[in-house]
Structures are given as structure tokens and as C-alpha cells.
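Every protein chain but one is kept in place in this view of the complex.
What follows is chain A.
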């Protein structure tokens, strides 16, 4: 999460009094432990991924990525993200707007409900859709009668992905919008703007960095989701395999080089997300500080 609070405390670290500053050896030990831990558990695996991906040379790497099944997995992953991220942006903005700007019964419940995907195992999120849309499921017979295929097809994967990723945008916007209150919107309306103009010219620019940040996290998760998608996809090669599922299949077939080649793409996505997130945080933190001073 954004942790603007922690940021605003940052200056205090510099002005810490000598009494609460640890001794030099203690500092060194703490830093070594932290770096060693991050190195072993995060950096090393990342290096291994890229190392294994190129283990059989560049040509094997490009071959693995141009394989038709791999290309269809990449294509499907992009498609799923392209559908689920915009939907969750719309949902996230509406939910944040409702929660931050109106008073209504059941608000606390709605806020809790938005966090549900974070607290439920993704496998269960997938299973829910099987129970709803599967052949033996609640709507199974009806769907079959009308020739609609959801499970083991793209719609099911999109649904499962939406379920897993919907908190990201909303959670980012709710505290931001709550802090900003209704004042700016009221000002816009008093100047003659209609609701849409107030949203477009005032609300949206006020939350744009937070929104972008939420979209970034939402997208990273949408492309990387494994558990829920695995349950509903059916693992049909070239048809319903997303990139994470494809990595697993390749790996299970002892095709390590190809598996790591695809994995390196996902890892690359994670790195890009991380860089963008850091850049945004720098920008977004300044924006928030300006908001406070205002």
C-alpha cells in the first residue's frame, strides 16, 4: 500500500536523538540481516529465473517465447488484463466514491466486503465459480441449455481474475477520497458545473496518482494470478492457458528452459511495475504533501 503516513514521518528519522540511536555494531547487524534475507529470498530467485531462462542460449530463449502455445498464453494474459483492469477501475472508482462521499446503511459492511478477496484463498475464489457455473453448478443446466460457456473458457478466467483483483483500485482510492472530502466538488457545482464535469475536472485530477498506482497493482496481479485462474481454466493448451499456468505446465514437462523463459517475462513485468510504482510514489508522495499543506 501507499503508506503516506510513514512517508510523513520520514523527517523524524533524521532528527532522532542520540539516546534512541543504536550502537554501530547493532546497526551493522540489523542491516546485514535485512540485506541477507532480501538477497536469499528475493534477489537470488530472481537471478535464478533469468539465469535458467538463458541457460540454453539466446536462440532457445527466443524459440521458447515464439512457440505458438506460449504466444497464445501471452495473448490470453494480455486479453484478461485488458478486460478485468478497466472493469475494476470503473468498479473501484464507484465503490470509493460511494464509500467516501455518501453516508448510507451498510457502509462498514461494504468496506469489509471489498477486502474479501484479500482474505480468501484464490483457490476458493476459483471454486466458487465452478460451483456457480459448472455442469453440476447452480446455473450449470441453464447455461448449457442456452449454449453459454463460462467455465474452462475465457469468460471464467476473466471472472476469476476480476474477483481476485477488485480490491486494488478501491482500496487505494477510498482513504484518498475520504481525506479530500466534498468541498472541491461542492465548489465546482456552485460554479455551475454538472456532476460529470465536477467528476472529470475536479475529482479525477485530485485522485489521479492514487488511481494510477491502484491500476498498476491491479494489473500486476491480474497478469500474475495463478490459483483462482487455475481452477476455472481447465488448462487447455493454446486456448485457456494464461502465462502463469503455462509456466507450470512447461515445468511439469521438464522443459525448464522454456518454463523459465516465460517466467522471466512475468518477472520482467514485476520489475517494471516496481520501477513505475517507485516513480509514482515519489510523485504521489509530493502531491499528497502539497494536499496537506493546502
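Keep this in mind: a contact is a pair of C-beta atoms (placed from the backbone, for glycine too) under 8 Å apart; a residue touches a chain by one contact, two chains touch by 3 or more; residues count from 1.
Criterion: contacts and distances are computed from a predicted model.
K.L.:
Pick from "Sulfate/thiosulfate import ATP-binding protein CysA", "Phenylalanine--tRNA ligase alpha subunit", "SufE family protein" or "3-oxoacyl-[acyl-carrier-protein] synthase 2" the UniProt protein name of the chain that isn't shown here.
P.N.:
The record names the chain that does not appear here as "Sulfate/thiosulfate import ATP-binding protein CysA".
K.L.:
Tell me which residue among A:34, A:194 or A:278 touches the hidden chain in the full complex.
P.N.:
A:194
K.L.:
In terms of residues, what is the contact footprint of the unshown chain on chain A?
P.N.:
The list for chain A reads 183-184, 186-194, 197, 201-202, 205-206, 290-291, 293-294.
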